[in-house]
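Data first, discussion second: the structure below is written as structure tokens.
Every protein chain except one is present and positioned as in the full complex.
Read from first to last, the chains carry the letters A and B; within each, the first residue is number 1.
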Amino acid sequence: MRKASHKSSTAKVPSTIDLVNRNLAKRKRAEWRFRVYGIGAILFGFICLLILFTDIISKGHGAFFKTQIHLQIHFNPQRLQVLQPGAIEQFNNANYDNVIQDALFADNARISPALLSAVDKRQLLSLISTGAVYSLRETLTDSPGVLNQSVGVWLTVDDDVDNYVKSLAHGGEGYTGRLSQQQQSWVNRWIENGQVRQTFNTTFFTSGDSREPEQAGIRSALMGSLYMLLVTIGLSFPIGIAAAVYLEEYAPINRVTDFIEVNINNLAAVPSIIFGLLGLAIFIGFFDMPRSVPLVGGLVLTLMTLPTIIISSRAAIKAVPSSIRDAAYGLGASKMQVVLHHVLPLAMPGVLTGAIIGFAQALGETAPLLMIGMVAFIVDVPADLMDPSSALPVQIFLWSDSPERAFVERTSAAIMVLLAFLISMNGLAVWLRHRLGRSHQ
Amino acid sequence: MNSKSGYNRLFDPMAETGQALDFSQHGLGQKTVGNPFSVKAKMSVRNLNVYYDDKQAIHDVSLDINRNEVMAMIGPSGCGKSTFLRCLNRMNDTIENCNVNGEVTLDEQDIYHKKQDVVPLRARVGIVFQKPNPFPKSIYENVAYGPKVHGLVSRRAQLDEIVEDSLRKASLWDEVKDRLFSPGTGLSGGQQQRLCIARTIAVSPEVILMDEPCSALDPIATARIEELMAELSQNFTIAIVTHSMQQAARVSSRTAYFHMGRLIEVNDTRRVFTNPEHELTEAYITGRFG
């Protein structure tokens, strides 16, 4: 009896290990769920990124290619209105539209001998890009010998034809857009005759903005962005590091420095458009600088990136172990020697990472640039800091607003270029951190 | 009985018999016992008081450190021994709210004099820290840094000589001579600490301060550093702060016992560890509190 009651009492009070074992399965399930949440979060992000990239690349890759047709151009001096043979200056003012017209009619006459109506003529001419005259001028200027001769030339087509040809290549009906039945049949005939080709779109990288999508490029915006970036790097990097070093190493801890610190942190959180307003008021309003120039853009972006750089540099400087400082001071190094020999080299990977991320942010910034007039339509490629220019993100913004269908793929292509820039800058940051970090370990 | 603090009871052997002693009678606030003064002092400290903001960390400490002796400073945590040590080459200057008054002289020169620059002072009074802290540079660069900063050498060959000599004195040369240009941080803890000692020696200081130099090291590395200290004391004056009273007993010729910011006792190490004069010293070294 006694034994039995004893046994039952031990059964009532389970040992610790029993309790542990009982909960073990539950705990393991919880662990597993926890891990699954993490994997889920990563998968979600990855899928979003994949969708974004697929969308942009599928829309934008076409912009890197342009459609051209092959025409037999007769450089007739009369039609070109080049009256004195040999005078090369006249080539600039020659009437290339005439020879293109002639070539088109001649080409078309071969296809259909029927006489063309005036409307047909206009429709036929509109198949060719208005920029084709420039390529003819180049051909003639490069080799004046072709004058009075007939030469086969590849001419860029209008964006509507470009769209039509590219959509046909993807199979199906093809996107007709504004093309009439008559125009479609001409283009179809060219395709059958093998007069149409796809070639790499150098225009996209070499020319500025244009109302005609097939002539529009990102050169102007890219150069504008680069100039601004140069100004931003040149100003915010030294200023930011100097400020961070002073605040971390020299400044006494008092109310003034506290106030400065709070304000720097606040500035980092200020919306970027406010910096645009500030730039408008100070640089353009007060200092009377011109609008739309990379110098002012760079100054505004400098103001915007400074807090980021100062904060990240301070964090990097603070992270330098005080034992290193102590060691250097203990050997009798002066404050400047400690900072230059030990603190900055050790903080540099962190400083650079922060700075490059700040620059990447600046590179992708649109809002403040709108405020200082960099949203203007700029065709010419800026030659220096004081030339009006655009910026890549602003260009994307402008194109995304344009009605022509061909600008859709150009917008995506410009986004790809911008992304490539950002990724390579981040890659640079990673590489620098790795390299500097290794040389100091 | 009520006036006696529990802390007091902890180490006071008389407490159980009821002959309670008031804490102030244990010597706090009184003069240091033993012989803190010396005629051949390398460094002497007179009436040193150190404050962190309003908190007083060192109370009226006077102490002489002799030429070529190893002076050990022991005491429970927070007793001010490290603060005291750092006053000797003004490392406390780097601490924002630290306030030092009193007189500290090196060869009869006041090191807290207005005109005294800390840079030459630290060249004369070197310091080795608790945690081995080599610069993240090569072994060679670590040792060469001090001479370079102070412009002690003009030619590379001279620098090579100093580096080798310092590493030899720190008995590290044989272990690193084949990899002088590999990073100093790649060495073991004990080697790193000896590298830090070599780095300090390279400036040829007159006094070397050591702030718990072995607390991060294993016993073998510790023994090697202690042996090194014995050798170095032939050429340098050494002041060492240590948590380990055994270490103080092993390496030092004189021992100073600090308690709550006051210097309680200074005596020959043998005397302190066999027959301390003050009961607080006795209580501490016998492990009755601390």
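Some points to look at:
The criterion applied here is as follows: a contact is a pair of C-beta atoms (placed from the backbone, for glycine too) under 8 Å apart; a residue touches a chain by one contact, two chains touch by 3 or more.
Everything that follows uses one rule, which is that contacts and distances are computed from a predicted model.
Considering only "ATP synthase subunit b", "Phosphate-specific transport system accessory protein PhoU", "HTH_3 family transcriptional regulator" or "Succinate dehydrogenase / fumarate reductase iron-sulfur subunit", the record for the omitted chain gives "Phosphate-specific transport system accessory protein PhoU", by its UniProt protein name. Remark: the absent chain touches shown chains B in the intact complex.
Annotation: of B:137, B:250 or B:278, B:250 touches the absent chain (contact as defined above). Residue-wise, the contact with the chain that is not shown comes from B:230, picked out of B:98, B:216 or B:230. In the full complex, the hidden chain is touched by subunit B at residues 220, 223-224, 226-227, 230, 246, 249-250, 269-270, 273-274.
Keep in mind that, in the parts below, only the chains that are shown with their structure count from here on.
Rounded to a whole number, the gap between the C-alpha centres of subunit A and subunit B is 60 angstrom. For subunit A in complex with subunit B, the touching residues are 252-253, 321, 323-334, 337, 341-342, 346, 440-441. In the complex of the two chains, the subunit B residues touching subunit A come out as 89, 91, 94, 96, 118-123, 126-129, 131, 133-137, 145-146, 149-150, 183, 185, 196, 199-200, 203.
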